[in-house]
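Complex shown without one protein chain; remaining protein chains in place.
Now for chain A:
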Amino acid sequence: MYHKEKSIQIKNSASALYNNLGVLRIAPRSLTYFTVVHANVVNMVSASWDGLNYSHRQLQSKEPNVATSTSLIMQAAFCALPSRDLLVVTSQKGIQIYESDGSTMVYWHALDTPDTPTDQAVFARGISAVGKSYICVGDSSGSILVFDVPSKGSNITLSDVLKGHKKSITDIASECSGSQDCIADLISADDGGNLCVWKSGEEFQRFNNIPGFDISCTSVKLWKGTAVAGYGTGQIRLYEAVTGILHAEVNAHARWIYSLDIAPFSGLLLSAAEDSLVRVWHLSIKPESLSVEVAHLHNECVTDTQICGAKFCDGDGHAFAVTGYDLSEIIRYTQS
């Protein structure tokens, strides 16, 4: 169904972090941007679709001052808003927002760090664009920071802090950006496996809480009102987001899932885990029974590699890319 393509070499290896691959497709310029986090650096590659041109860039985590030790980056992700695309980088010290090509940093938000270290780690993690102009970022205390983004310029403001989680945020996802109307358009997940479902707006509303089983939900996606969540048990669960009804449960992987992605136009689902396997599934919503069906389509094994990032490169799921811990390449697969 898929075959392996030529890999893209990156400057450093990928770190063992959840959702460690960012992809942004720039159709007007026939380019795709990729981001892979390595310790305190984000490796960016801009790849032309004809496979002939690759350019690299590295972004460092911002240090508040020279005297402190370097700050590790937890995640880098693209936020595609109706008016503009941005790149968000979250670390132990704060949140950096760049123009999507990584050329300029437009915003910096420092996290509150206690003066004396406590045994709770402090960091930001979980990034998603939502609605017309919002970027949501989670943190280790379970809060979600909502930033209001103007259509251009750097006048980004922190407009809200959502409290719905008690454990560290692991991932945030959205759907229905721009003009579409949804009951709920944002979902957030935490280290206890709890999911919160929200509706964005001037005031964000929390629609639902889907409790977890004390095992981290490491990656979450929202598609046609269905929450798709991957867990440390290697399971994928599909819930109806606003009601919390469980549609399906898959014993998908033998180790912790690190990344999920959905190709919205085709309903293809990608799951990747520490067990070295990437799996492609198909989700179909049956309107008559209002149920969701999961069908398994394809497996790829990245030998001896704990996968940490996997994303479709386009909205149909025609191609996908994968990163692995200690691997200095982005592996690509295309439909045959």
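Keep in mind that, in the parts below, a contact is a pair of C-beta atoms (placed from the backbone, for glycine too) under 8 Å apart; a residue touches a chain by one contact, two chains touch by 3 or more; residues count from 1.
The rule is simple: contacts and distances are computed from a predicted model.
Trainee: For the chain omitted from this view, which of "Ribosomal RNA-processing protein 42", "Mediator of RNA polymerase II transcription subunit 11", "Zinc finger, MYND-type containing 12" or "Organic solute carrier partner 1" is its UniProt protein name?
Mentor: "Organic solute carrier partner 1"
Trainee: Among A:Leu31, A:Ile215, A:Val242 or A:Ile285, which residue is in contact with the omitted chain in the full complex?
Mentor: Touches the omitted chain: A:Ile215.
Trainee: Of A:Ala80, A:Ala121 or A:Ile183, which sits in contact with the chain we cannot see?
Mentor: With A:Ala80, A:Ala121 or A:Ile183 as choices, the missing chain is touched by A:Ala121.
Trainee: Using the document's definition of touch, tell me which of A:Leu59, A:Leu277 or A:Ile330 contacts the absent chain.
Mentor: A:Leu277
Trainee: One chain isn't shown here. Among A:Lys199, A:Lys221 or A:His253, which residue touches it?
Mentor: A:His253
Trainee: Just checking the interface: what residues of chain A touch the absent partner chain?
Mentor: These residues touch the chain not displayed: 12-13, 15-17, 38-41, 66-70, 72, 74, 92, 117-121, 123, 167-168, 170, 191-192, 214-216, 232-235, 245-256, 275-277, 279, 289-296, 299, 301, 303-306, 325-326.
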